[in-house]
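Missing here is one protein chain; the remaining ones are kept as they sit in the complex.
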Amino acid sequence: MIYYVAAISLILIGIYAVLVKKNMIKIVLGLTLIDSGVNILLVSLGYVKDKTAPIFSNPTLTAGDMVDPVPQALVLTAIVIGVAVTALALSIVIRIYDHHKTLNINKIRELKW
Amino acid sequence: MYLDPVLMIALPLFAAFLIPPLARISKGLVKYVPVLIIGFNLYETVMLLPHSMVKPVIVIIAAWAPPLGINLTIGPLGNVLALIISLVGFVVAVYNIRFVEEEPNEKYHMLFLLLTAGATGMVLTGDIFNLFVFLEITSISSYALTAFLRDRDGAEAAFKYLLIGSMASTFILLGIALIYATTGTLNMAQIAVRLKDVDPRIAIMALILLITGFGIEAEMFPLNGWAPDAYSQAPTPIGAAFGGIVVKAGVYALARLIYTIFSFQGIFHFILIAGIITLLIAEMSAIRQKQLKRMLAFSSIGQMGLVLIALGLATTRGVEGGLFQMFNHAMIKPLLFLSAGYLVFYSGSKNIEDMDGMGRVKPLLSFFFAFGAFAILGLPPLSGFWSKFIILSETISHGFIAVATLALFGSIIEAVYYLRVVGRLYFKAPHDGAKVQYVPKSALVAMSILALITLVTGLYPDLVMTYLKPAAAELIDKSIYIKAVLSAGL
Amino acid sequence: MDILLIILTVILIAGALNTVRSKDLVAAVISGSVVSLIASIYFYLLQAPDVALTEAAIGVGLSTIIFMITIRRTGRMEE
Partner (left out) sequence: MRKAIAVLFLGFIGYYLLSTFLLVPFGVVRVLEGVGLKYLQDGLQQTGAANLVTSIVVNYRGFDTLGEVTVLFLAATGMGALLYSKRPTERARQNASVIVKTGARILFPLIIILGAYVFIHGHLTPGGGFQGGAIIASGFLLMFMSYRTYHVNHVILSRVESSAGSVFVIIGLLGLAYGSSFLANILPLGTANTLFSAGVIPLIYVAVGFKVGAELTALLDTMLQTVK
């Protein structure tokens, strides 16, 4: 339960950063916060109380003792996609900085919405 | 005879991985790779058509039957859209041969190939998370391509697009999380079956999240803030690819969502209203634009509004009209973009005012532009007429007179601004500075293919309609799709 | 166990808020990596060691470095 609250707070804080902040690096940081929030939410949806990780590390474990592995597999994908987007976003930020010598979106006309 | 359809995705990825070593051997060869690979995809989609029209072709991947593994589900709808995407991709790839001189151009071709592969994957896959992964491939390559020229405006447009796109993927992922948590599956057919037993509050929330996410790619109001900038600042062929490829994949996802997976009654009215608002706002903005490519971008959003109206009607004939409109738009908008690209290049300015008299300086280019403009306006013998006619008559016959009137009003605005440009091209004296250079043959070939298809579909609309009918039927009657997927598991 | 979880959550949210608030971008990025670190501990507690390892390697390590390089290239203080 507390995981839901934590994850949704992270998502909201991230969206806040994207909507309100003026600094482009801050905005990208907001995106990574959103990503972490979504990932926590997904993994916590697969969790089952008192069960172990889905790895048959010793022979006594049976299928009934394990948490749902699917959300974990999805999150693995989501994390990698997240870092790819972050890296691309930052290189675009570097490009914009080269042209304008500022990271403040208020000083960059086209970016206002 | 067709090969395994999974090759339509595996081969582009394989080719993209091999482009860097190929570029070291010979830089000149790289630009032919997308033509070859997307040409193969085109061949595959054409060869698949007769099979998928009868019964959806299910392709199992990794030897696990549908609910367990990922599968490709190639029904009439997916096949027609994959055909559209490959066709536009092929034409743009031909156009690219002589267009891109910017370094590092092998990366450009690689990104373009992956953009097409991603969009193809989106329309073919039968698994919702896989759809998300392909959406990311499509959109990440779009971000990079938007900024490819490394100029100021391109980078800014790309940043804006990336922000909106990342929000979209967040919403989609949250929606998928809710769906998986309540149905325990990611296969779209199985989700459609199981959603009936899910708490409606959760299902509606998941629907809202997913529509928001995919609506961004489909340029639905008010989520289309990225489009005008991205279209106009990206290299010309990429603007064409956005209109012909990326948006089509987004609309497909939206249609699959509202028809096959959720199919709540209330949602269709919502889509109808969103469509009409999108149409009106886009057309009103388009008429105010000073730059040619920005105008085309807003016009593209307006056309998507029309498609959304058609999808919101939720009748067989309406959906057929909407799909036909998508087909026409996918052929005509790239034609307009590609010719506008060279018009902008030769007049040396992005502004409409500077296009004066290009009809005399570059008659062939201007002809292509004017032809595209007339076709998209829906002048009777050309293809745009039929799709608009079907959508509007269907809207009226279902009692949405107000919607039809507003859509007609939008079309009139559209006519005004297109004819304004065409008028300038032909009836004004050319400026002095216009450079007279020759247009590369590859670009002319690309534009002629599109113009020819537009002409032929205008004269014989039934050629396309025979394939669109089963596609519309697949959307209206979702049991066809579901049965085909789930019986593959037995 | 519950107390540990609550402490972690408080740090997580404080870190996230600091990421948004701080004028110093380096401090913001460090807070962001603290958030990732705690997310990684969460994953471990949620019986997802694979995800925890990925988040630790990619979220805490790699993306922090990429941010730092960008900050070094551009400017440290938020205007």
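To keep things simple, chains are lettered A, B and C as they appear, and every chain counts its residues starting from 1.
Operating definition for what follows: a contact is a pair of C-beta atoms (placed from the backbone, for glycine too) under 8 Å apart; a residue touches a chain by one contact, two chains touch by 3 or more.
Since the model is a prediction, treat every value here as computed from it, not as a measurement.
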Could you run through the displayed chains and say which ones the absent chain touches?
A, B, C
Please pick, from B:Val46, B:Ile202 or B:Ala473, the residue that touches the omitted chain in the full complex.
B:Ile202
Which listed residue, B:Leu178, B:Ala230 or B:Ile391, touches the chain dropped from view?
B:Leu178
By the contact definition given up top, give the residues of chain B that touch the hidden chain.
4, 6, 10, 13-14, 16-18, 20-21, 24, 59-64, 67-70, 103-104, 107-108, 110-111, 114, 121, 129-130, 133-134, 136-137, 140-141, 143-144, 147-148, 150, 155, 174, 178, 181-187, 199, 201-202, 205
Per the touch rule stated above, chain C touches the missing chain via residues 48-54, 57-58, 61-62, 65-66, 69-70, 72-73
Note that chain A touches the absent chain at residues 1, 3-5, 8-9, 11-12, 15-16, 19-20, 41, 44-49, 53-57, 63-64, 66, 68-73, 76-77, 79-81, 83-85, 87-88, 90-92, 94-95
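Criterion: only the chains that are shown with their structure count from here on.
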Report the inter-chain centroid distance for chain A and chain B in whole angstrom, where each centroid is the mean of the CA atoms.
28
Can you compute the centre-to-centre distance for chain A and chain C, using the mean CA position of each chain? Integer Å is fine.
10
For chain B and chain C, let me know how many angstrom lie between their CA-based centres, rounded off.
38
Can you list the chain A residues in contact with two or more other chains?
93
Taking each residue of chain B in turn, which ones touch at least two of the other chains?
none
Residue set of chain A touching chain C in the complex reads 2-3, 5-6, 9-10, 13-14, 16-17, 21-23, 25-26, 28-30, 32-33, 36, 39-40, 43-44, 46-47, 51-55, 66-67, 72, 75-76, 79-80, 82-83, 86-87, 90, 93-94, 97, 102-104
Residues of chain B touching chain A in their complex?
129, 133, 136, 140, 143-144, 147, 150-153, 155-160, 162-163, 166-167, 169-170, 173-174, 176-177, 180-181, 186, 225, 229
Write out the stretch or stretches of chain C touching chain A in their complex.
5-6, 9, 12-13, 16-17, 19-20, 25, 28-29, 32, 35-36, 39, 42-43, 46-51, 54-55, 58-59, 62-63, 66-67, 70-71, 73-75, 78-79
